[in-house]
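Written below as structure tokens is the structure these notes are about.
With one protein chain held back, the other chains of the complex are shown just where they sit.
Entry: chain A
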Amino acid sequence: MKAAVLVFPGSNCDRDLAVAFRAAGFDTQMVWHKDGVLPAGTDIVGVPGGFSYGDYLRCGAIAAQSPVMRAVADHAGRGGYVLGICNGFQVLCETRLLPGALMRNAGLKFVCKRQGLRVETADSAFTAGYAPGQEVSFPIAHHDGNYVADAESLAALRVEDRIAFRYLGNPNGAMEDIAGILSANRRVLGLMPHPERVVDPAHGGTEGAALFRSLAEALVAA
């Protein structure tokens, strides 16, 4: 089971994400953004949080054009797993691996707090370790988490059961309280909250661990 965690200039959750993958049993390597290929046998790519390229132009826009993201798009095209957290979610939207976009928070403020979420579907390798409707609390820390998509994309997300997490009390104005979404093949997850920051009792919670654990179980079974 191999995980690759991308590192862009300005990433700052890359090491936390690697720790979470390793704790769940993944052989985890860091991959620099200029690398045009992923390590052989990569099962899942983690696109970490942070401020890639200083959020210049738009959050995630420059990172989306990096050589490593072309390799990630190929990996996803082959049915590979991808997990994008916070800035990673923004990068996945900018590469169009996920629909929609993340705009400035409706309240214009950076929000940094523990946030209640509802797991909307357990039908994915990422969320199989939760019960549908289960409420969890993950940290959020973002300025641009206001999820926007056109009516057609939103309808597809709803009908295809691809909304993975919704906020309990919307912190940023996101349409339909969307905190995280899945790709059509359910193997790409993007979410604004940080599950990797709640995987150890020392973090003040372990509610994110089930995400990495269920992913590991799905990959072992595959």
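To be clear about the criterion, contacts are C-beta pairs under 8 Å (C-beta built on N, C-alpha and C of every residue); 3 or more make two chains touch, one makes a residue touch a chain; residues count from 1.
We adopt the following convention: contacts and distances are computed from a predicted model.
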- Chain excluded from display, named as in UniProt, from "Anti-sigma factor antagonist", "Phage shock protein A (PspA) family protein", "Planctomycete cytochrome C" or "Phosphoribosylformylglycinamidine synthase subunit PurS": "Phosphoribosylformylglycinamidine synthase subunit PurS"
- Message: Out of A:101, A:122 or A:168, which residue would touch the omitted chain in the full complex?
- Response: A:101
- Message: Considering the complete complex, identify which of A:116, A:173 or A:205 is in touch with the unshown chain.
- Response: A:173
- Query: Of the residues listed, A:65, A:185 or A:206, which one is in contact with the missing chain?
  - Reply: A:65
- Item | chain A residues that touch the omitted chain in the full complex | 57-58, 61, 65, 93-94, 99-101, 103-108, 146, 148-150, 173
